[in-house]
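Sharing a structure below in structure tokens format, with a few things to ask.
Here the complex is missing one protein chain, while the rest keep their positions.
Take a look at chain A:
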Amino acid sequence: MKLKELESHLSHVENFSNAKEYLEQYMTTPHLAARMIYTAQTQYDDIENHLLIDLGIGTGMLSIASCLLNADHIFGFDCDIDALNLCQSNIKEFELESNIDLIQADLRRIRLPVDLHRIIADTVIMNPPFGTKPFSSSTENQDELCLTGIDMHFLQYARQLARHSIYSLHKTSTRDHIYKKAKDWNMNMDVLAVLQFDIPKLEKKRSNRKTSTASNAPLKSIEVDFIRFEIKDNTND
């Protein structure tokens, strides 16, 4: 399938009608998703006939793109049931019910038992929240999460779940920090592209944050790296 054709198919993925501000929800655009997955397949052969995991599946955009490029099967995780319902409806629209399975889980809360014997995905794909805003829900580790950035948390899980590679998006401003983490976690890191991202501009202090939606918020432009991580140690014990 050609890139333009893929992008055209993805234009049928339905967007959030009431994106939740405190979860930093927004749809990965068909334009971006098509390019991410097309690159992952044509340059690295990481999609076709592979098992994938999508962390923070949201509307299902990245997973649907991957199925259109012949991924074997995908497990998608998201903490929000409304997102999962939207995702399910998008999956139905594309008739991919037997290709994508959904699980509701909160990556901020699960203590993943790190069992390397149970790595089951070849490739992890994700467009994680960037954590530019402090969370309003009260968790005991809230401060810690704000400091480290929720996207690093996602990346850490991705590292535990991926056998070969991870495709992710992170703020360009955090690139050095991520290089260090990648090194610590024994991964190669390649910045494949730098993009201008328009995400809804969400203010830190607003009393109605839990109920307000991002759909009508003014847009803010940030620089984002599209990164491919490759797992270096392939021990099979």
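What we mean here is this: a contact is a pair of C-beta atoms (placed from the backbone, for glycine too) under 8 Å apart; a residue touches a chain by one contact, two chains touch by 3 or more; residues count from 1.
Basically, contacts and distances are computed from a predicted model.
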Tell me the UniProt name of the left-out chain, picking from "General transcription factor IIH subunit", "Lipoyl amidotransferase LIPT1, mitochondrial", "Multifunctional methyltransferase subunit TRM112-like protein" or "V-type proton ATPase subunit a".
"Multifunctional methyltransferase subunit TRM112-like protein"
Among the options A:Leu161, A:Met187 or A:Val224, the absent chain makes contact with A:Leu161
Taking the entire complex into account, which one of A:Met1, A:Ile120 or A:Leu219 touches the absent chain?
A:Ile120
Which of these touches the unseen chain: A:Gln43, A:Gln104 or A:Ser173?
A:Gln104
If you put the missing chain back, which residues of chain A would it touch?
49, 51, 72-73, 75, 79, 81, 84-85, 88, 97-98, 101-106, 109-113, 115, 118, 120, 139, 161
